[in-house]
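Here you go, one structure.
For subunit A:
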Amino acid sequence: MAIKSLEELRKLRASLQDSVDLREKGESTSGITEVLIGMGTCGIAAGARDTFNELLTIIEEQKLSKVKVISVGCLGQCSLEPTVQVNMPGREPLIYGKITENRVKELVEKVIIKQGYLDENLLIPSFTKDGVK
Partner candidate 1 sequence: MKERITVLVCGGTGCMASDSNEMVIQLKQRIKELKMENEVTIIKTGCFGFCGQGPIIKIQPDNVFYVKVKLEDIEEIITEHIVKGRVVERLLFDDPKANEKVKEHKNMDFYKKQMRIALRNCGFINPEDISEYIAVRGYEALAIVLSENTSEEVITIMKDSKLRGRGGGGFPTGLKWELTAKQPGNEKYVICNADEGDPGAFMDRSILEGDPHSILEAMAIAGYAMGANTGIVYIRAEYPLAIHRLETAIKQAREYNFLGKDLFGSGFDFDIDIRLGAGAFVCGEETALIASIEGHRGEPTKKPPFPSEQGYKDKPTSVNNVETFANIPSIILKGAEWFSSIGTENSKGTKVFALAGKINNIGLVEVPMGTTLREIVYDIGGGIIDGKEFKAVQTGGPSGGVITKEHLDTPIDYESLKAIGSMMGSGGMIVLDEDNDMVEISKFYLDFTQDESCGKCTPCRIGTKRMFEILERLTNLEGCPEDLDILEDLAHNIKNSSLCGLGQSAPNPVLSTLHYFREEYEAYANRTISKSYKIIEEKCIGCTKCSRVCPVECITGKVKVPHIIDESACIACGACFDACRFDAIIKP
Partner candidate 2 sequence: MKNINIVINNNELSVPEGTTVLEASRNVGVDIPTLCHLELPDFGIVNKVASCRVCVVEIEGRGALSPSCAEKVYEGMVVKTDSLKAINARRSNLELLLSNHPFECLTCQKNLDCELQSLAEKLNIREIHAKGIKMDYPIDTSSNSIIKDPNKCVMCRRCETMCNEVQTVGVLSAIKRGFDVVVAPAFNLDMVDTSCTYCGQCVAVCPTAALTERNDTSRVWRALSREREHVVVQVAPAVRVAIGEMFGLEPGTISTGKLVTALRRLGFNAVFDTNFGADLTIMEEARELVHRIENNGTLPMLTSCCPAWVKFFEHQFPELLDVPSTCKSPQTMLGAIAKTYYAEKMDLNVKNLKVVSIMPCVAKKAESARPELSKEDELHVDFVLSTREFGHMIKEAGIDFTSLEDGKFDNILGESTGAGAIFGTTGGVIEAATRTAYELITGENLEKIEFEQLRGLEGIREATVSIGDLDLKIGIAHGLGNARKLLEDIKAGKANYHAIEIMACPGGCIGGGGQPYHHGDQNVIKKRQAAIYEIDKATPRRKSHENEMVLKLYDDYLGEPYGKKAHSLLHTCYVPAEKI
């Protein structure tokens, strides 16, 4: 899959634009919900791997076909690990903190299925993604 030129790279990028839009603005054409889990060392140390596995299990159990779980790096909010970001089409991306294994079921139910919030775990990112917008 060697990319031979700038044009090829840009074409490839355009085809991948959708998920970025979902994460940045909550816009997507695919209807996929993304759940991002911070899987840096500190996240994993705080139990992110268990959270990750639990999420997969629940998604499978509940047959949520349009939910994708993605492991990402750390957000920097170490004292609030494990952190989970939920990106749903049409909603502002939301970040939840301290989503340990036992909070996952509730998160899926309240946030993904009922499109609500998981009250006390909800964080609001204190920074814009890419500096000055």
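Just so it is clear, a residue touches a chain if its C-beta (ideal position, glycine included) is under 8 Å from a C-beta of that chain, and two chains touch if they have at least 3 such contacts; residues count from 1.
For anyone wondering why these and not others, all candidates are chains of the complex that A comes from, given by their letters.
Because the structure is a prediction, the values reported are computed rather than measured.
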Of the candidates 1 or 2, report the single one touching subunit A in this complex. 1
Looking at the complex, which residues from subunit A come into contact with candidate 1? 1-6, 9-10, 12-13, 16-17, 19-20, 23, 36, 38-42, 44, 70-80, 83, 85, 92, 96-98, 116-117, 119-133
